[in-house]
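Entry: chain A
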Amino acid sequence: MSRILGPDDVRRALARIAHEIVEREPTDGLLLVGIADRGDHLALRLATEIARIEAVDVPVGVLDITFYRDDIGLTAEAPEVHETRIPVDVSGRTVVLVDDVLFTGRTIRAAMDALMDLGRPRRIRLAVLVDRGHRELPIRADFVGKNVPTSRGDDVRVMVSEVDGEDGAVVEDGTETRTLRGVGS
Partner candidate 1 sequence: MNEHLLSMHDVTADDVVRILDTAESFREVGTRVIKKVPALRGRTVVNLFFENSTRTRISFELAAKRLSADVINFSSSGSSVSKGESLKDTALTLQAMGADAIVIRHSSSGSPYQLTKWVRGHVLNAGDGTHEHPTQALLDLYTMRERLGRLEGLHVAIVGDVLHSRVARSLSFGLVKMGAEVTLVGPATLIPPDAPAWGVQVSHDVDAVLPKLDVCYLLRVQTERQRLEYFPSVREYSRLFGLNRARVDLLPEGSLIMHPGPMNRGVEIDSDVADLPQSVIEDQVTNGIAVRMALLYLLLGGRAAEQQEGA
Partner candidate 2 sequence: MAGPELLFRGARVVDPAGGRDAVADVLVRDGVVAGVGPDAGSASAEVIDADGLVLAPGLVDVHTHLREPGFEHKETVETGTRAAAAGGYTAVAPMANTDPIADDASVIAEVRAAAARADLADVFPVGAITQGLEGETLAEIGAMVAAGVRVFSDDGRCVPTARILRNALTYARAFDDVVIAEHCEDASLSIGQQMHEGIVSYSLGLAGQPSAAEDAIVFRDLEVARLTGGRLHVCHLSTAGSVELVRRAKADGVRVTAEVTPHHLTFTDEDLRTYDTNRKVNPPLRSAEDRDALRAGIADGTIDVIATDHAPHAVEEKEAEFDRAPHGTIGLETALAVALTELVVPGHVDLPRAIEALSTTPARLLGARDHGGPIEPGRPANLVVFDPAEPWAVEPPFVSKSRNSAFIGRTLTGRVRYTVRRGELTVSEGKATR
């Protein structure tokens, strides 16, 4: 197992992403939506950072994509369900999806389908902390914390202090076994 990001790396990456979002997107009508269950903490931190640099309060929501996964019925047990809570209507907004790791692209595909059922966003952007390659669908991130080349079988995990006690990211040499969370990242 090797560490690819330490706490300072995470802090700097999030600060840079916040600046990039503010540079490229109008803050008017912006909505950050974190994908459960670590993306939402990252989204909150981005909103805090944006408030600090622009003195603007961007609304933050959390989106559970479980019901939109493409692997329901393929895993031993039904995938675990999380909460969806988005405080404003997504229609007409610039939604920035926030996730920890971008891998095959399937999670983001599911997230976009979920968002579309909630309304009609004006545009959707994607911000991820780690992009580890191996896309299986034509999906790309607009804002990336770090690009990390990996082998297909590796396991990449992001930790956030709110959940794991510390910030960081590690990569573990792969076995083929996928955890529920791992599939479709």
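Per the selection procedure, all candidates are chains of the complex that A comes from, given by their letters.
Basically, a residue touches a chain if its C-beta (ideal position, glycine included) is under 8 Å from a C-beta of that chain, and two chains touch if they have at least 3 such contacts; residues count from 1.
Everything numeric in this text was worked out from a predicted model, so none of it was measured.
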Complex member in contact with chain A (any copy), out of 1 or 2: 1
Residues of chain A that touch candidate 1 when the two form their complex: 64, 66-69, 72-79, 81-85, 113-114, 117-119
